[in-house]
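Partial view: only certain chains, each at its native spot in the assembly.
Residue numbering begins at 1 within each chain, and the chains themselves are lettered A, B and C in the order written.
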Amino acid sequence: MLFLARMDVTFPESLTDEQVTEFQAREKAYSGQLQRSGKMVGLWRIVGEYANHSLFEVDSNDELHQILSGFPMYAYMKIKVTALAKHPNSLG
Amino acid sequence: MLFLARMDVTFPESLTDEQVTEFQAREKAYSGQLQRSGKMVGLWRIVGEYANHSLFEVDSNDELHQILSGFPMYAYMKIKVTALAKHPNSLG
Amino acid sequence: MLFLARMDVTFPESLTDEQVTEFQAREKAYSGQLQRSGKMVGLWRIVGEYANHSLFEVDSNDELHQILSGFPMYAYMKIKVTALAKHPNSLG
């Protein structure tokens, strides 16, 4: 079951550069693991923005929320989720 | 070069059912051809809406506009395009 | 798996009263069947609007889209879907 997410990141001023760097490293590890497990099947940067569009293949809404809320930077993200269905014209 | 598009379709009342059916058949053929040529690399229905999210792999903005404006139902579509770049955390 | 939908209905001027009445009868039958089958688990009128909020318990996004696009008045509806997950504070 596929979902498109858009995630916008906003760091509070109070974070030090070190904290940001550490968050980004943990983020990279977490999203790497999600991709290897086949849960995150697409991840792209939105040009010019500290934001991404990503695709998730999950078994349920609960699993998707668990995945999204597990992002290390979740507290600094604004996430919008769109449920996707098979398109009749898709060859995929 | 990847772009995410969202296309919303609104048919005018004046179209007959036959016209709609014909448009949909031409649309299916056109998007099938785009997928086979590797230009349209993703196509999903947005749940509950006469709309899709789709991904296009193109060489230029001009090519993308040519593709999008070539959709048989283009006159009845509202399309929003988002330019995507490689995400540093993407394994793809 | 639960989804909240908001459906806003707008009839085109060209529909006769008889057509509207027939649409509403078919709609009543369809949503009755959805409720009896346990797929539509909530349905409320939004006060002052020709619109509803409804809850759907489905197995997949595809099933939800199939259900929503099957509404007799689907062509006249604007539907927005929100994916819901279990809330940690819910006793349900």
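Some points to look at:
Keep this in mind: a contact is a pair of C-beta atoms (placed from the backbone, for glycine too) under 8 Å apart; a residue touches a chain by one contact, two chains touch by 3 or more.
All values derive from a computational prediction rather than experimental measurement.
Assembly remark, whole complex in this entry with 3 chains visible in place, copy number of the identical chain is 10.
Just so it is clear, only the chains that are shown with their structure count from here on.
Superposing the C-alpha atoms of chain A onto those of chain B requires a rotation of 180 degrees, given to the nearest 5. Remark: chain B and chain C have CA centroids separated by 26 Å (rounded to whole angstrom). The set of chain B residues that touch two or more partner chains comprises 45, 47-48. Across the interface of their complex, chain C is touched by residues 1-3, 60-62, 64-66, 81, 83-86 of chain A. In the complex of the two chains, the chain B residues touching chain A come out as 2, 4, 27-28, 31-32, 35-36, 42-48, 52-53, 82-92. Listing the residues of chain B that touch chain C in their complex gives 13, 45, 47-49.
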